[in-house]
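Left out: one protein chain. Kept in place: all the others.
Labels run A, B and C following the written order; every chain starts at residue 1.
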């Protein structure tokens, strides 16, 4: 830990050094023309930098150890592999999760599931609880939606994932789903994170559009610290000034997460771009950047996804994209191609 | 509603016009060199622009009516006044809510409460449930913290406000508090918004550091639509590229909210700057921009707030700031000065 | 300077220490569980952190000294006062610079100048060289515009300021103007900064919408280092995700600049909001935050500024705002009110 002091009084310096000693840390002082710097070394686990930040004369405290432990490469050097049914995230293969944005009906989900499975999808997605910006928008079929997903999952053999938004619904959702998704808006909903940590199912943790990679890994730390080691991270675009796309998919974040953490990281180009015409190129980009999986919105009704405004692919778009991804995956040496990853 | 189509086929145009007719809207078509535009007028309440965005050939749909209704100026022209005990938000006076970041002990809260009340604070704040980025940081005294706040509130006559993070704890919190705060990280936690809408207490809705003003008003709409008309908005800084301050307090948002909505809007310069030395100037700025209230972090232990790294004011800083705000408030014609607003 | 190394090899550590010694600095080493930290103290003026950042094993280098010297509070403790004719920036008074966005004609400028002077403006502004996003938009009257400004300045006794965009036009502009403006888009146009540093006129340096406060002060450092001590900084809004306003005026930046630098800092609420209805409240906010001046767009043709889309005030809006600012200025103890600042 490094403590910077701006032209401090002698007693202010003494207080900082005393506090360092209280924690059983070794301190060292050095002065530059306009500042005094005190370094503290030793076991920093128990030390909260804020306790030093608040001391008089202190300008800035730089914690040296990474704030996340269980999620860090230091804690675990080799990549974690998370299995959801036959799908494996973090291994050589790159499973693709596909399905409609929202669960509308059994037929719609079944039709989509059969189509995406035939195209090589490894898992089925669909929203049962929809966090909507407007209270007047469709809020999802809720429990009925979970049942539809579970039924179609059994029927098609595809593991199913869906978002949970209410800590009171986690247990119910876990009974119907193979994987629980914590959505972007809830990435820092710590009450929900603690609840899913208790669920005996793998968690898909989407990045908040306003979270740094470090904050994202801290959210994962909540789940890991809560006793659930099966976390898959998903980059889905951050909020920037660019208005030509709905979000800016942070491609840098994929290799950065791999540098900092042992957890698998996937990408969601549908939300990350907001425009179906950009989904294909960005999906390929994410795969090339090292993504351990892809999440794609596929809409059963072809025509409806033909507009620029929509982020959903048609079944035909998806089928073609899966072919391209398979070729790319092979070229990248990602073992079996997405088109068969986790197949039956 | 305006629908833009990029070089569409004749039948694509026909489908859009048919769909407009289905909603009983009047449509009009006009073509420009590189586009066709179809406008739809009439009762747009029931129309979801997405339904058109998904039609083939559609490039973009521009909803003309504002997405929020109950929170809009169109719905209610005159300003809403929200009363919390003797404090009134949205009226001439500008109440100041002050207190420690976290409730640590009865003595700490009591000492701070007496000090800020003497300096003119109208309400007491303190965190009982702390959303922390790290699972290893202090998470708050929870129910014990609520009891401390309630006791000190009774003793000092100051209404108390604290953040709720768990929908399951809303009822308990409402029993102890005079006002419930929805924190920035939970602004789009719709499950929580629906729960506080059912609580019979005024709500302090903080803006998410990643939310546009429109999304913020949509979050308020959830509470209003849920049957709770007593919502006070609080700007607390948005996330930008600037690293010299913790957040960027969006001063523009204060007059913008007043232009768009009838709800009271206050500011939190402590979180909005992250540096106590900037809190005073930015508090004055928010008042001058038209804020209906201020929320300030005040720490009982003077020395601890003397560091640049801290966003808390000492009691002395606070006392001086309240004097300055009183003068400013008078000059701005905001009726009684903050230093007495809601006081007795 | 602090050098962090991530599990480095012994010889990598040695190389860093040797390099520190080469600069005649004192180094100290300390190790934490997952890192080694080397601190370097002494005369850091001549040291470029990059030289260390590039050494093998080095993860991060934290320069301790501020990168700007002449612009820093350390270099000069008391506030710099910049005089432009009778207007003084950085003193007790708060001069207001007003005028049209672009110089269109002698009559338009003269009419505006007389109106804003009567209302209390201390300086006249108007664009002769207009940086336009589109090559097809009006690019300004250029030299003809400068002559109009100079003539109206002489006639009204108002010092004039206008933007320069071409290093080849600086000398010409300096011959006609009392103050040269470097616009937001050119804040990091170092060729232009070096040229205006040579001009014998005060410089108004606008902040780039994408620059941190530190980068802004580094741009000022170019002018100061070039021999021109008369720099006035102007915050005009940064680029954020918010689309409800054209830019987000960074109110935090005003007290932050005063903390870090001795240079005067003013605000431009017209560009900072992009909506004339927000200009008044935000102008008051900037004044309350400690701004040393205000720049306001005033359009001579009343009706044209009545639209929400416009950021220009009408002469009547401006007259009323100046009255409000005068009251506020007095309450803030900013000596003579804007309405008379710089008035002969």
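The working rule: a residue touches a chain if its C-beta (ideal position, glycine included) is under 8 Å from a C-beta of that chain, and two chains touch if they have at least 3 such contacts.
Since we're looking at a predicted model, the values are computed, not measured.
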item: Chain not shown, its touching partners among those shown; value: A, B, C
item: Residue among C:27, C:208, C:248 or C:329 that touches the chain left out of view; value: C:208
item: Omitted-chain contact residue, chosen from A:17, A:137 or A:212; value: A:212
item: Chain C residues touching the omitted chain (full complex); value: 6, 48, 53-61, 67-69, 131-137, 165-168, 185-186, 188-191, 208-210, 215, 218, 221-222, 225-226, 239, 303-310, 312
item: Missing-partner contacts on chain A, residue numbers; value: 210, 212-214, 238, 240-245, 248-256, 259-260, 272-273, 275, 277-278, 280-282, 284-290, 327-328, 330-332
item: In chain B, positions touching the absent partner; value: 1-2, 4, 26, 28, 30-35, 37, 39, 41-44, 62, 64-66, 74, 239-241, 243
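Definition applied: only the chains that are shown with their structure count from here on.
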item: CA centroid of chain B to CA centroid of chain C, Å; value: 31
item: Length of the line joining the C-alpha centres of chain A and chain C, rounded to whole Å; value: 39
item: Rounded Å distance, chain A centre to chain B centre (Cα mean); value: 27
item: Sites on chain C at which at least two other chains make contact; value: 240-241, 243
